[in-house]
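One chain of protein is taken out of this complex; the other chains stay put.
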Amino acid sequence: MNLSVNLPGLSMKNPIMPASGCFGFGHEYSSFFDLSTLGAVMMKSATKYERLGNPTPRVAETSSGMLNAIGLQNPGVVKIIESEVPFLATYDTCVIANIAGSSVEEYEYVAKSFNQTDHVDALELNISCPNVKEGGIQFGTDPYMAAYVTETVKKATNLPVYVKLSPNVTDIVAIAKAVESAGADGLSMINTLTGMRMHLPSQKPLIANKTGGLSGPAIKPIAIRMIYEVKQQVSIPIIGMGGIASAEDVLEFILAGANAVAIGTANFNNPLICPEIINELPNVLNKYGFNSINEAVGKGIIHEPADISSS
Amino acid sequence: MNLSVNLPGLSMKNPIMPASGCFGFGHEYSSFFDLSTLGAVMMKSATKYERLGNPTPRVAETSSGMLNAIGLQNPGVVKIIESEVPFLATYDTCVIANIAGSSVEEYEYVAKSFNQTDHVDALELNISCPNVKEGGIQFGTDPYMAAYVTETVKKATNLPVYVKLSPNVTDIVAIAKAVESAGADGLSMINTLTGMRMHLPSQKPLIANKTGGLSGPAIKPIAIRMIYEVKQQVSIPIIGMGGIASAEDVLEFILAGANAVAIGTANFNNPLICPEIINELPNVLNKYGFNSINEAVGKGIIHEPADISSS
Amino acid sequence: MINKVNMVIQKKTIVAKGTLEFVLKNDFISHHATPGQFLHILIDGLTLRRPVSITDLDKSSGEVTIVFKIVGEGTKKLATYEPRQSIDVIGPLGNGFDIKDTHQKTVLLIGGGIGIPPLYHLGKRLVENDAKIISILGYQTKESVFYEREFQALGDTYVVTNDGTHGYQGLVTDVLSKVGSFDTFYTCGPTPMLKAVKERLSNVDGSISLEERMGCGIGACLACVIPTSDGEGYRKICQDGPVFHAKEVNLS
Partner (left out) sequence: MINKVNMVIQKKTIVAKGTLEFVLKNDFISHHATPGQFLHILIDGLTLRRPVSITDLDKSSGEVTIVFKIVGEGTKKLATYEPRQSIDVIGPLGNGFDIKDTHQKTVLLIGGGIGIPPLYHLGKRLVENDAKIISILGYQTKESVFYEREFQALGDTYVVTNDGTHGYQGLVTDVLSKVGSFDTFYTCGPTPMLKAVKERLSNVDGSISLEERMGCGIGACLACVIPTSDGEGYRKICQDGPVFHAKEVNLS
């Protein structure tokens, strides 16, 4: 069974990669399995300088999901290039560097910094982290800003650029088309949905940051719908994510139009989830009559107007 | 324990009501319990003429949720007034008529029609049904359109008008403020999030309408977040809904700013959920130190900028 | 009359490959259920209940039998329940088979796969009503055959398997010519089978039992509709059905 997938900058042995922020820089999970089994690794978001992130509690359980408000804690791009990238470079897997910023200049700076290393295969622009508000949120919800940051980063780097879309928008297709026009090489979708829980004993929001990003199986139907909508309107590839926890889930995403997928929250539940899915995927593809990943991409799309309401 | 809640047009013995579309017109559930125990009943959406709705399958299971694309099947407002309202009028509970339409004229027509009966206490404008696309969807995602339909309906009716907001938007506060300015007496939020599932054996969307509305516990954190955000920016009351399945859930919504709540999907799981929650609510309020519902409304709101990120 | 009740599992039997029989106990259900009605079963961790037909019941002992096949997440989980556990059920639901005009008539039962269970309860009540029963039961393969002897005890029984590993080879419609004459038919099974049966027996009065994905199960949510053949709208499978006159509804 052919699991290989070739996307701009990413020549992957399979379409499975851990999602940004859910896998650190790989160290911890490397004690559970050989990272070389992965199609790629998406690193935790990098910013220009070190960020300490938000106060705790930073996570909360929800029905079939979780909220997080880590606040982009990271040691800054220089340290990441020095201390983290070399570790991942020892594995036979693609490396995707995720970039976050509070200003276009910060995105540009971090993108340029990653030009200094040979071991990063592509960039992922996190224009959608709901836990950073200094302006970051604007990039992900406004097509013009999204296009502007994409264009700027494209000029600053030789690497393919995947733009990570926020689901907290009225019209995700508009954002997707805007970043495609601005030169994005691919999309990655979706980031978390902004949510909140109340802590009854203290009568306060449970997460110290008040709101957090909702991830996990709860959001899977929203991710699939958005990928389905976007796929029909753009021609750049899509890395799908949002609640994936099984090889069947992967196939749902691929049928809806994803070319590859990332797995986030499920790593916390089962640190072996990525290799287990990679193992199971050939059986699932086979069961539903596919001989390769590429064959299945977008196969579930019905090409007619989405509405069949009867009056 | 004082559970009573007074909102425009709704003098309710408790804050619990079944949500529109999840309770029909009450007949079926009346064989499980006495509808007079309810604070109010929200009727299924009414349109000008009969609507047959969408092809089947119309529902699908998701993790901690479900998708539905009923397509607003209903017998039309005239039949509803003739055959359904009189039944509900025999109970000692408030009746909220829910209105949907494909045009402003349709909303206006249906709202006027409900003036013909004494037994409806308030209107709920469904400007957000994601399964009707002839224009209905526009009302819920555009502040100007939302205000326009609200204003028109307000002129056509003597009844208080609650506008039901769609969560499928970038900025729910903007819509909420727009309908408040247009004269809305209250808000009800949230409607379903647009989602999709793929059916692997047929390689097609599982719901015949392709997309459906996601409801149930999966969306609860999104509903709470939106109520929390809107509450701080409007002064009209909010009827909260989205995944409520316990008296603790009710208190989370109330702390976040809801004045009353509606229960949808949970009725399918447990047809006795409304009376069970009404029964349990005094204990839960008591446990967390409240003597009435009103005391708890908005108590979880921290009045400072939502962001405490540390750099 | 419908109620939400707890039914305690008395007995759990594997009756065919991936097919389980539960004997449940509840007096309310056993007293009120008629053939063709179903139970809406709550399964831990799932949002929607799962509809399963009543296969048999015994008013005196209060025992109600269901037979279900493991097809997805819900039935897989249900299959892990053990005797003495209790399951939360809404029922009895729907309109069952109308048997009042069957006295001393010959009745053909045609069941396919998981459509077979409700026909057994029906068959027993028909026999009590002095009807003569002929059954055609269709299964995928030998391993999936269940209740063959039970149906034989009610009358002539023709077993068909898709792959011919047991009984006749083919589809239920392939043996229709062998069964002789009959006055009416009752059928339940996958939609393609129901369509084929309806077409082949278009000149006979009969009833069909339908399946559709359900929300509430009691007629409130409008999830489970089927177009009527007069083109005038929909009927609700959970409340108006699951049993309909064959001519009443449009199978697409």
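As written, the chain order gives the labels A, B and C, with residue 1 at the start of each chain.
What we mean here is this: a residue touches a chain if its C-beta (ideal position, glycine included) is under 8 Å from a C-beta of that chain, and two chains touch if they have at least 3 such contacts.
Everything numeric here is computed off the predicted structure, so don't read it as measured data.
J.: Taking the entire complex into account, which one of A:L35, A:M66 or A:I222 touches the absent chain?
T.: A:M66
J.: Among C:G45, C:G72 or C:G233, choose the residue that contacts the chain missing from this document, as touch is defined above.
T.: Answer from the full complex: C:G45 touches the omitted chain.
J.: Take the complete complex as the reference. Which residues in subunit A touch the chain that isn't displayed?
T.: Spelled out for subunit A, the touching residues are 21-24, 27-29, 31-32, 44, 50, 52-53, 56-62, 64-66, 68, 70, 73, 216-217, 265, 267-272.
Basically, only the chains that are shown with their structure count from here on.
J.: Looking at which chains touch which, would you call it a line, ring, star, complete or other?
T.: Topology of touching chains reads as a line.
J.: Find the geometric centre of each of subunit A and subunit C from their Cα atoms only, then give the gap between the two centres in Å, rounded to an integer.
T.: Inter-chain centre distance comes to 46 Å.
J.: How many angstrom between the C-alpha centroids of subunit B and subunit A?
T.: It comes to 32 Å between the two C-alpha centres.
J.: Distance between subunit B and subunit C based on Cα centroids, please, to the nearest Å.
T.: Spacing between the chain centres: roughly 36 Å.
J.: What parts of subunit A, by residue number, touch at least two of the other chains?
T.: There are none in subunit A.
J.: Hunt down the residues of subunit C that sit against at least two other chains at once, touch-wise.
T.: Counting only residues that touch two or more other chains, subunit C contributes none.
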